[in-house]
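Can you read through this structure? Questions will come right after.
With one protein chain withheld, the remaining protein chains of the complex are depicted in position.
So, subunit A:
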Amino acid sequence: METKPIVTSHGNQVLFSSLHSALLQGLPREPTEWRRSYGRPPKTLKLEASFVPFDEDILPQDKDKTLVSRPYFHIFWTDCDLDTYKQSVKEELLEWHTALKNKNNPDWLIAVVVNDESKIKSKLLPRSSVIDKVKNDFCSKQPDRCIVLNEPLKLDSKSQESWNGFLGRLRGLMLQAFSRHLSKYEENMRSLREKRNEPGWDFVNFFLVQEELGFMFEMLGLHDDALIQYDELDALFSQFVLTQATTGKKAAWMSKFMKDCTSWAGLSLRKAINLDKRDKVKHNEATLLDFRNYLFSRQCALLFLLEKPWEVAQRAVNFLHQTIQEVNTLKVVMPEAALDCWVFLSCMEILQTCEKHTDSSQMEAYSLYTANLRDYTRRKLYSIGEMCGLTPDNTPSSEQLTMVLDLTSGMGIEEDSEEDYSGPNVSHTPRPRDKLREALSSNDTFQKIFLELSELTMGTFKHIGRFRSARLIGKDLADFYLRLGEAQKAENFLVDAMKSYQREGWHALADGALLELAKCQKLQDTSFTLKLSSLFHIAEVTVLTPKVIVDQPLEVEVILVNNTPSDIQCDNLKTSLKKTNKLPKLLSQKTAVFRQASNSSAKEAVPNFNPVAQQITSILNVQAHYEGAPQRPNTAGIVCINTHEVLRRADSSGRGPKLTDTLKDYDDFTNYASCDDVVIKPGENKLIFVQKNTSAGHYKLGQLWVKMRGMNFIKYLEADQFFLVHHDEPSCEIIPVSGDKIVSGIQQWVELTIDPGSFILKEGDELTYLTSDGLTVCQEEEETTLRVSKITELGHAVFRILLFHDIYTVDRNAEVRLESDVFPDPVCCSVMFSCPFHVTHKLHTASNRKYLQILVHGNTREDFTLVTPNLTVQSPDVELLSLNKANQELVVNGNMNVSYMWQLKSNTKNVIQTNLCFTTTFHSILDQENKSRQLSYECNVENFMTLYTVKTIVSAQPEMGTCKVGAKATLRIHIRSHEQDDEDADTSLSYQVLQDSSIWALFGNTSGVVQLCEDMTAEITLGVVPLVSGLVPHPPVQLLKNQADVWFKQGDNSCNSKNDSDIPMSNPEKNLVTTRTLPFSHGQVYYSSIAQQVHVLPDAGDSN
């Protein structure tokens, strides 16, 4: 409020206006303490004033009740000298003084301004200055009513001091004036209040009187005192309503507020004081809502001035509730939903205004109250929407549309007049009225705004840690979404709500949420999962087949008790089988079962939230426990299944045990035993669950899953029932009866052992066999089946069969496949046969003669006897001369080889290549038939005729006689061709002395080309020095043939070709001829000195 206490000035106006601004600034500079009557605490305030010229007419009468507009204080200004004073000023003063006195106004001050200090000083006589005169004339009894202001326009300290004195005096006197007026006013007011129960008393009058006091305090900057005035009025009004409600006594004035309410414009907090509203109240035109709106807006304005915006939010809820209460009590007639509109609009206004006034530091305190306010807003919006047919599954009827129109008009009456006040600085947030209009305009916008508001409210609640409230809103939202048909969204909220209710142990609420959830899931048409216990319970679970083989059916017997009175058709029942590494041990059970389901729902850190610790139950839940087959159990006993509850530490266990969540997670149902299409009759039902196709391992029963159309029930089978599913593939093994190997080429007794693995072979079962190529099973008649005649203790079947593997089969790995009805797949058995012999050949040369050696290496421990060796040759030019004893029986085995030798004689030299075939008959004791069998071996020889003989001679220097270490000797290499008369024989050869530097040091050409002479011989001489003494082998010499390669230079024929006879050598310019040396094939060169040695004497002088 911009009003200030009014102070009049009189006297020298020119003087005053020169001092005016200094006065305005100086007055509030220092705070003054204001001691007040009735023991009220002193207040410190900064005084301000607005100065008006004095006019006798504005002086209030003594009876006047105004406070704010009253001129409180009167100042007379003069700076005259004594003469002027005497002439005119005194007169003026007197007039002024008398006027004041007539109005019985003691609040005045005469200010004498002295501009010329020297003047005062020069006056030696007292009582001769103006000030003395004034004091004498007017202030003889009250000397403080006259004050001197020394040279106020100067800036020195003296003048400052004089100012301070003046202002201090002025403040004090003004406060005195206030006190006097206020005490008088308050007394009046009190007496007026005392009369409140008298007939004819009007609340509005009293309201205006007390409000005036409030204005006064506000003017003085005492906002809290001002607020008290309004609070008192508020309380007084409430009290009247209450009294009327309880006693039924109705004050006459009350009927003004019981008028029908045609406008439900919300609270407006845009202006500190809404004068329109005030006038309405003043003129008794205000409805209850108007009055309340005005009163609360004043309270809010003061609270904002006190910088307590959160208190606005705090009071708001109460204000709204109380007003509604009063509307009801006073039976104020309002259209349906209008009050809700008013609440909504007011809430929004408060929220918006609070937000503007709140900074982040107050957010916490503020949110605490706004959350409730928002929630209230939200509810109201919903109920308006409900009435106007805007909620999701409704469409507004024509009546409802009319209602919307009525409501809209009712809240918008003052729109325009209000807009005028709102300057350009008004925020862009839509006015609550606009928001409500928007919300009411269509179902969609209503939904949007409602959801927006709900989310915001929920967020605020969460922010201040009121999670239960947030949950409730979540549940509301779920209802809303459900009506919208968005069951998916609803479900999340419901699940959250249900879980938290469950966790806190509010079962009725959790069940309520559960019902909603059921509705929601019904809507979604998806399957959903519930706890089984309400419908069925499980009496007994027995594993009928604790140990099964893979692919054998696994059976669980469950006795299910139907608690309902009717048959229930179940589509499918399943029990999950969980693979477990844990072996079924009785002692480890209790942990194994109950850990798994433990607090899997991670606890949110929720403030003020302790999950319920359940009481320790005093009931022991026991159940029968078997291990092993039910007919023949290994152990039997009873097991307490709730040991974890009973044996729990009673205190300090903190969070306590989990409360089983209603919504359980599915187990892994990849492995399950099931039984389909069952009708569960009331009472006990024995169900057998069957499972096939389980892989090997240990299994534990997990959950029971009952499926009835869209519904799924889950129940943990809290029993420790284990399955062992094992699986061993059948296998087959073949071992020889005698000997260590299975040998090809002979008939051999072997033992075929079949380990049926997880399957069971019975006597009389038939096995069909199938052998790979080259392998035959020797059986009488052409049968391919084996009949099991005997089963060993281990369950194996053993057969003794004769096997024959063709010796000439390349693949030594043979396979037997056994098929049977018992086994799902054929059983394969691979047999590794080893050949009894290994045959090699070797060609030997002695000058021109050639020999062939056939070596038979044995491969077995057992003896094989070879007879009648025979070698045949393909080429007619080669003749074979056996060097073996006739009719000799030779024995071969792993440790003993046999050699045969033939001499090859050739008629011509031109035998390039020939095949040789070696055959022999053999028999063995291993062979079951013991008949002679044929072994044949083929080989071929090529280029085996001797072409050259190389002879080496190492001779010492003639003077030495014998070779000595370190002494030079001569190596002569003599080459002779056997084809002396052959013209086309090669005469150009290469030689190479293979050097072994540790034995011989060589000089001269260790390799090179040599030309045969006429007589088809050649000789090469090299210098050699033996390096070691003793019998030293000759340096080895190798003879090589030369071959010329012709490289064609033609670009288009870039490839090289061998030097054939066709290719002309006559064109050397064109072709490049290079010579290669190639080794002779084995036997073509006979090195006659290859094993010769020379005696080397040690060198006497050589220390080495």
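Here is the rule we go by: a contact is a pair of C-beta atoms (placed from the backbone, for glycine too) under 8 Å apart; a residue touches a chain by one contact, two chains touch by 3 or more; residues count from 1.
By definition in this document, contacts and distances are computed from a predicted model.
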Legend entry - Among "Exoribonuclease phosphorolytic domain-containing protein", "Mitogen-activated protein kinase", "Trafficking protein particle complex subunit 2-like protein" or "Glycosylated lysosomal membrane protein", the UniProt name of the subunit that does not appear here: "Trafficking protein particle complex subunit 2-like protein"
Inset, instruction - Quick one: say which of A:18, A:84 or A:325 touches the chain that got left out. - result: A:325
Inset, instruction - Among A:107, A:290 or A:504, choose the residue that contacts the chain missing from this document, as touch is defined above. - result: A:504
Inset, instruction - Can you work out which residue in A:78, A:210, A:391 or A:469 touches the chain that's missing from view? - result: A:469
Inset, instruction - Touching the hidden chain in the full complex, which residues of subunit A are there? Just list them. - result: 242, 245-246, 317-318, 320-321, 324-325, 328-329, 372, 376, 461, 465-469, 472, 475, 501, 504-506, 508-509, 512, 607-613, 615, 656
